[in-house]
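Some chains have been omitted; the remaining ones sit where they do in the full complex.
Going in written order, the chains are labelled A and B, and every chain counts its residues from 1.
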Amino acid sequence: MNKPLVTLTSDFGIQTQGCGIMKAVVLEINPNANVVHLMHGLPDFDISTAARTMETVSTIQVGFHVCVVDPGVGTRRKGIAIKTKRGDYLIGPDNGVLIPATNILGGCEKVVELSNPKYMKHPVSPIFHGRDVFSPAAGHLSVGVPVEEFGEELKFEDLVRAPYEEAIVKKDQLEAKVIHINKFGSLHLNVLASAWDQFGVAKKVSLKFQNTEIEVPFVKTFGKVPKNNSLIMEDDYGRIEVAINMGSFAETYHVSAGDKCLIKKV
Amino acid sequence: MNKPLVTLTSDFGIQTQGCGIMKAVVLEINPNANVVHLMHGLPDFDISTAARTMETVSTIQVGFHVCVVDPGVGTRRKGIAIKTKRGDYLIGPDNGVLIPATNILGGCEKVVELSNPKYMKHPVSPIFHGRDVFSPAAGHLSVGVPVEEFGEELKFEDLVRAPYEEAIVKKDQLEAKVIHINKFGSLHLNVLASAWDQFGVAKKVSLKFQNTEIEVPFVKTFGKVPKNNSLIMEDDYGRIEVAINMGSFAETYHVSAGDKCLIKKV
């Protein structure tokens, strides 16, 4: 028996019934789905952090991935389903939140608007499309309904753009940005591990922020530098992270999400 | 293969093992159940909020719904299972927490006391009936044990009453109460969407609280009124909600849970 993976991600607190309700909606349509809460409690309406979270599905098996970080619900923003080249379906609002994951999953194979009422839960609440549009879409896709059934095909390039672009790789420098700062004060950059490999760092880089420039070693883990020292490394999910061993890089160097970071080999 | 839905709701924090233990107990009895955590972390012993949460199962499929908000555990309060007219089973303490959901699910078909030790997990802890009485009951009911097997039939009208009554619908006014205030300061009233339809509001109502009287428009979503304006609308789960777009109604107008609210057409 086929037991497809469906994941749910949202900015609801995990202790609210919204998360459980969405899981029940998927299971009503496909009782054989393995439904996993990937992450809830994302910062309200924070599309950048949510997009970063959706990227992490690239480290697990192919699945049907729903994201409900949706400040535009109730307006005319579209609901969409993107089929990726890897074979996943990404389901959520057309606000850019699904674009980085699409790129990491090989790119867009096809994207449609979720407009067919046949695959919605009725009555459709104007403020809870997670329950009434996105979760039902994941359920129906996971039992094999062709994506074309859900609505009109859209052009990938017409979708709302990603909340962040990828870093620009030049021969001698990487023009990067901070896309997320985690609870420990470590920076996640818009630099994929693959871009980093292409850039080709051996042991050390200089990082230039607006008011600071420092040199940091490129290492495998925190423990490779002494306590309170800075470092750069690959994170657990395929991006590059800047941190201080047992400290907060963001606080120490006054760096915020969105800041530019120019990386040069030393 | 039948994969029945079992939901779990409690005032345990979701990060405590109690929630996971209850899920494991259900799965030991019925490995084919689809067990969903509907909501945990409810305010300790808050029967009114818990009852409101249990109502939300009316928006999902028929299932076996456990509620463990149980300040009376260890006293002589009964454990009960209510079969609803819709076909659901509601399982928990006889403290009123299951009554509003029963009414919304079509009313009570049958109710029994959970007293048969055959369907409990032993030794039965005097302080954790969620694990040892209610979750096992959900498991056994979900594999088809007839509800009569669990204990003596009770009369629905003899159960402990609901923590709130439904609003009184008159021709020219609705005598309502605030049953819950959410984290945004919006009020949920004891007014079902069906009662609201029967009352028949066109565009506007006046709301009279103890010290305040204001007029608010009846709209579909927050976004239909300007920022900081008040409104009344249907919430996501079949009740009527009073709110301020991007603000806190409860704080602005000093309204608390339990307060009366007299609604008149304007």
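Heads up, the rule we're going with is that a contact is a pair of C-beta atoms (placed from the backbone, for glycine too) under 8 Å apart; a residue touches a chain by one contact, two chains touch by 3 or more.
What you see is a predicted model; the values in this text were computed from it and never measured.
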Full complex stoichiometry in copies [only 2 chains shown in place]: 3
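Here is the rule we use: only the chains that are shown with their structure count from here on.
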Relative orientation of copies subunit A and subunit B, as a Cα rotation angle in degrees, nearest 5: 120
Centre distance in Å when subunit A and subunit B are each reduced to the mean of their C-alpha atoms: 34
Complex contacts: residues of subunit A adjacent to subunit B: 14-17, 19-21, 23-25, 27-28, 31-32, 74-75, 125-128, 131
Residue numbers on subunit B that touch subunit A, as the complex places them: 3, 5, 7, 9, 13-14, 34, 36-42, 53, 56, 59-61, 63, 220-223, 236
